[in-house]
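I'd like to ask you about the structure that follows.
Note that this complex is displayed minus one protein chain, with the remaining chains in position.
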Amino acid sequence: MVRFLFQSVISVVVTVFLVSILLFFMLDPSDGEILVKILGIESTPAQRESLARQLGLEIPVLQRYADWMIGNDFRARRLIGQDITQLNNPSSGDLEWWIDQGEGRYVQYQLGEGGELSVLVRNEDGTYTAEPAGDVWWEEDGKEVFWGIDDEGRAAKWIKGEGAIAYVSTQTGWQEIPGAPVQYIPLVKGVLRGDGGVSLRTNRPISNTIPTRAANTFILAGAAFIFVMPLALLFGIIAGINEGKLIDRTISIFGLIGTSTPEFVTGLILIFIFAIQLRWLPALAIDTAGGGLTVRLLTLPVLTLTAVELGYVIRMTRASMVDVMKAPYIRTAIIKGMPFRRVVFRHAVRNALMAPITIIMLHINYFIGGIVVVEILFGYPGLGDYIYKSAIFGDVYGLGASAIVTVLVAISTRLIGDLVYTFINPRIRYS
Amino acid sequence: MNMDKKFEQPVLKLEDVAITYKVRNGEIDAVQNVSFEIFKGESHGIVGESGCGKSTVAWAIVNFLGANGYVKSGSIKFQGQELVNKSDEELRRLRGDQIAMVYQDPMQALNPSLRLGDQMKEVLTVHRGMSESEAEDRCVDMLSRVYMPDPENVIKRFPHQISGGQQQRVVIAMALLNNPALLIMDEPTTALDVTVEAAVLDLIAELRRDFDTAIMYISHNLGVVARVCTQVGVMYAGEMVERAPVRDLYADPKHPYTQGLLRCVPKLGGDKASSQLYPIRGRVPPPNNRPSGCVYGPRCDYARQRCLDERPEVRQMPDGTSVRCHFAEEIDPAAWIPPEDIKLTPATEDVTKNEPILIIKDLKKYYDVAGSSLKDILGLGEKRKVKAVENASFEVPRGSTLGIVGESGCGKSTLVKTIIGLENATAGQAEFNVEDVTFDVTSSLSGRDKKLIQELQMVFQNPDSTMNPSYTVGQQIGRPMERFGTVPPDQIRSEVVRLLEAMRLGENYFDRLPRQLSGGEKQRVGIARALASRPELVLCDEPVSALDVSVQAAILNLLIEIQREFGTTLLFIAHDLSVVRFFSDFVAVMYLGQVMEFGPAEEIYQLPYHPYTEALLSAVPIPDPSVTQKRIRLEGNVPSAISPPSGCRFHTRCPRRKLMPDGGKKCETELPPWREFNNGHRIFCHLPKETLESFDPVISKAAEPAAD
Amino acid sequence: MAATQASSPVQSRGAKLLSSIQSYIALIFTSRIATIGLAIVLFWVVVGLISLVWTPVDPNASDFRPNQPMSAENWLGTDRLGRDNLSRVMAGTQVILLKTRVPALPLSGYFTGLAGLIGIVLIIRAIPMLEEPNQRLKGWGNLIVGIALIPVVIFLNGLLGLQAIVLPNFVLPLGVALWGVIGSLSLGTVLGLLAGYKGGWYDQIIMQILDALIAFPRIVLYLVVITALGQGDLIMIFAIAVTGAPGVARLARSQALDIKTRDYIRAAETRGESIWFIMFREIWPNAIGPLLVDSMLRVGYAIFTIGTLGFLGRGLPPPEPDWGNMINVARPSFGTVPVSVLAPAVAIGSLVVGLNLFVDGLNEEITRYQK
Partner (left out) sequence: MLVKDCMTRHPIMIAPETLANEAQQIMTTNRVRHLPVVGDGKRLKGLVTAKSFALKSDSISSLNVWEISRRLANLRVKDVMVKKIDILTASANMTVERAAVMLNEARQSALVVLENPDIVVGILTEVDIMNALQLMLGLPTEGIRVTIRMPNRKGEFQKINDFLNDKDWCVMGIGTYPSPRVEGDFYDMVLKLPDTTIEEVREGLGKIEDHQIIDIRDVV
């Protein structure tokens, strides 16, 4: 047991490490393509360069990877020389970084028009009041520099008199802001500490988005799971004990067709029948009326997922049941004169469920793939949809964080499967 | 009860039963015209080689032939009631209640995920409607009845938590719970070690008397059948060719097949010279291609034209034996002359005095055991070792045969693997001398000289896995020649053919694939492959234990012949003491990694014995009911090799320990000394020489049959 | 004499192959399911072959009547750009099953790739050698050569001006799905056999990495790879090969674990055969059967995947029509012209189902045959 848990932990570490490295380096946004996606093709090189600096893309990739994994607040804290902390902004619900000067005084800095640094003191309601900062500069390499947190919550380095020009997109268009910081560190606590940073695509903190998305997906997947499991096990057992008979053939073939038809094909056919032809159910699972997720909305997506998973689980259960029914101990039970029902339920089912449980749990990855397709097909605002959009956009932070979530889900389901397996298999439990 | 059978009706009566399996193209008659009956309290043996339909008959009785098998004709009557075509519900009631069954592999027969108690209890709760607690009491009673230690605890365990011998006891106890009228046992001891087997056989004989149960005992082992059965039926190719009381069958076999079978088995009872083996020529016909006349006709030494034309009927002989042979009266087994080609040339020289080719000194092999605590995983815990081989030392003279015997787990295979290099020795020296070159054999395979690799070759146990299914016979025998360059490439084919002929296989085998060969043929090819690099030493790992007796005899004879012809030295592992005796010049007896006794073969089987050898000899089933064996049974299980007993490793089970002057204290603490006897015979025991010499011989031929 | 010696095993091997093929064909037809599956697959193969030479209309030609429903003229209607759906569905089999488009690459790219491959093989070969005392020297040699090979070739490429020589676009036979599976089969088999046969640390490390790959949601992997590297046939093949390899490796490993306990492996070891001989000459021929059956299933999965990615807008690149892509493009007008969506959907569905039916039936017959 100890060995097993130890191996699982190692497996999690290795997997998360490999996945994150792979994602980070494959989707490395420093080549600037992402800037075009954010700013549009009409943007000027100067604007792109400014954005790249604001996003911290000019930081070397290894440093950026380390920041993203374990955070950079401690690095910033050292540069700033003051304590920094994350506070909730009541109006947006997002967490923002502030310098904590003690006694409930939290500040950010902003360089005014005249090159004067002003300090922004946070009020209770999340807004701030600007005050002159006074002389906070210190000497470095013959220049007067200052590290602080700017009004966007990034660690920033100002150099007196050498303000760079920052381009900021506002409602009225692009604004040129002179005297902007020359170096930025977008503050992040790191994925391993539960903070994935700010999404490049939405410019919102990822740790705010993912929970709601994941909850939606959980509802969808959970509904499918609750639907699939009992049905599939039942059909699998029925087919398994009637091996070769008509009922087995029927169940097996339908299972096979279900699991080998791609989700989008099943989904499209279901939409065609129930939404377009019969007009019973909506073709999209988007909550337009504001009534929340209803059974009506969820029916088609759940059915689509069910079709694929049901077939798979049935086939696994059936195969295992067929094997078990041929085992010598089943023969023993029959020769002992046990009634058939008792043979099946007492002697066969428990042994037959051992093998599929682990296999089914391993299948979670295909299931996640299915969820992505189904969410996109039905426009369902879940994690799958988020993963897809992040991937297409090249939002390495959003994709990375959500991918790690799915990896954790995959590994923990596998772990649960293994644990359940050890629990129902006395040969492992008692050795 | 000594009641005359004339007044009694058989518990089971089979009349002219034919069993057929439907296959893809047509039907296969697995069993034809089998008739026999079993009376109350009788144990009826069914012997025969694999594939002769023994088990099929058993499955037919409980009507469990699978989806494609059925009883084509004939009747199976259980206590006068016809079982064929009985309804499922009626059969279900009989099964487990009146008819019970015990199978070959107890581990497979028990449900791995249910506690033993639950599996036993349901026989009572389902059939008799007993309450759980009552049923549990009865299960405990029955377990203690089959001498299961600590039965209250055992019923709470799972099958994998008890040993194979104990599992078989549980299965037997489960079968007896409802006091069945008929107990079918299908090779119940085949998977067990010989000492465990002996104990289970004792138990079976005892239970038969106590419960008055009719037993149908299926086995391929003539020795086992001789020990437990009162009546024996011999099956061959789906037919029962002879049926007789056990004593008559072994003393005066009527059917040529029975005679042939008995000539194939080495016997411990007689002296070594009389244990010459004579294999039966040809092979068992497959069920879909059986001869139209006598099924045994093509292999029979006495076959005449009538045998090939006309199928013999079962005939009753004057002494009550029934035989399926046209000429049973005319055949006199005593007048049988062995065919010329089987007769072995006697050894021309005494090889036991040759200079040693292999010298093993204090060879040790320990394995690390993977611990399961966190400490062990991180490599911090104390490393525990399985001491698979401990201080083995012996010499093998050139051209001789050393037999290594012992029960499973005694380290005999590990020893051989270490010698050939599949495992690295932990300590010790092993030297191999050839052409004035000496090699150290304790190095790993990759560190070995190519010449040494070539000189040591191996013959394996399992005929089905000894050959790579993807290559032809010729390719596989040719490969060592190619690799070691012993034969120029253009002569490989002719050399392979020459070897094939030496194995009594023709050139037409060259292009055959393994799946086209029988078990015996595969084993011959395996031997040919081992010989292809012209090695000096061939190690044989139980080369015949997976084969039927008639094939086994042929392979053993072949090995001897090869040794005479090529002068090869053989190291021969076996668990069967009678085979080793027949085959070896020297014998080493191993127990729990330790060599317990070493010496010339004849000396091992005579006084003085090591107490363990004595127990082994007493347990060997001998296919001759007229031989009596001293009854010595070992108690308990073989201890774990991770923490072997201190002092003498055998002391925990030694039946002779109490003969020690101090009652055996010394055995627990000190390693025993080697006691030397004649001709290099050594015994690893604390008992003084005089005590060892004062034992009675284990095996004695009874002067006359004891009263029944 | 020598001639006959040489020829007879060859003949027998040919005859062996023929008879085993015959028996397999017989096996397929004994199963009704396998026969139906094979018929569906063959149907699409034939359709694809026909589409290579003839389609009702040029699949990429537009007749400027977009989104037409089914009609006598366009049996399956037309798509958003007015292209004939029937022709496009027919031609859609090509990229999946029949041809792989290799884009223009400089010759140096091929050389470097080849050198890299050889280098990797040398490094893999070197590792077991390092363990064996009498081969250690050779092992180090291999390792150094293997590592050095790649920069050397890159340098030579530059020197020889191979950068400048650009091979034009060309087409390989067999489709993306098939090449992808061949890729995962080769990669997975090598890793699996190595892990299974060598055991110990090899097994630990290889399986740990493969397990990580298995735990990685494959859809994410596909999306990332394609987003990062761009759409293309070779990239799709790469993605399919990488995601499929762990599964193949697991199977190959379990096969190797099973086969390595056989006595003929002991026999080879006692002959002092090298690990590569044992892995590829002794184990591989006996492990390949189940692996091949499994890869046929994988072809189904690969088609499934290509379709899904096409549907997500990340499928095979134009101009050749791709079923998944067709669905993606036609989806906005699903309500009005369902046939544009349903036709390719049914095509993908039936092809995958057909393959699965075929393999399933075949598998069942094989296992029954073994009994």
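Residue numbering begins at 1 within each chain, and the chains themselves are lettered A, B and C in the order written.
Throughout what follows, a residue touches a chain if its C-beta (ideal position, glycine included) is under 8 Å from a C-beta of that chain, and two chains touch if they have at least 3 such contacts.
All values reported here derive from a predicted model rather than from experimental measurement.
> Going by the touch rule at the top, give the shown chains the omitted chain contacts.
Touched by the chain not displayed, across the whole complex: B.
> With respect to the chain omitted from the figure, which of B:47, B:181 or B:284 is a touching residue?
Of all options in B:47, B:181 or B:284, contact with the hidden chain holds for B:181.
> Consider the whole complex, including the chain that is not shown, and state which of B:26, B:80 or B:318 touches that chain.
B:80
> If the missing chain were put back, which residues of subunit B would it touch?
1-4, 7, 9, 11, 40, 79-81, 90, 93, 97-98, 124, 126-129, 134, 178-181, 211-214
Here, only the chains that are shown with their structure count from here on.
> Return the distance between the CA-based centres of subunit A and subunit C, expressed in whole Å.
Here subunit A and subunit C have centroids separated by 30 Å.
> Express in whole angstrom the distance between the two chain centres, defined as the mean CA positions of subunit B and subunit C.
49
> Hey, which residues of subunit A end up touching subunit B in the complex?
1-3, 6, 244, 327-329, 331-339, 342, 346-347, 350-351, 354, 424-427, 430-431
> Along subunit B, where are the residues that touch subunit C in the complex?
Spelled out, the residues of subunit B in touch with subunit C are 24, 420-422, 445-448, 450, 453, 456-458, 460-462, 465-472, 474-476, 479-480, 483-484, 490, 493, 511, 513, 526, 529-530, 533.
> Under the definition above, what is the set of subunit C residues touching subunit A in their complex?
Answer in residue numbers: 33, 208-209, 211-220, 223-225, 227-229, 300, 304, 307-308, 311-314, 324, 327, 334-335, 338, 341-342, 345-346, 348-349, 352-353, 355-357, 360.
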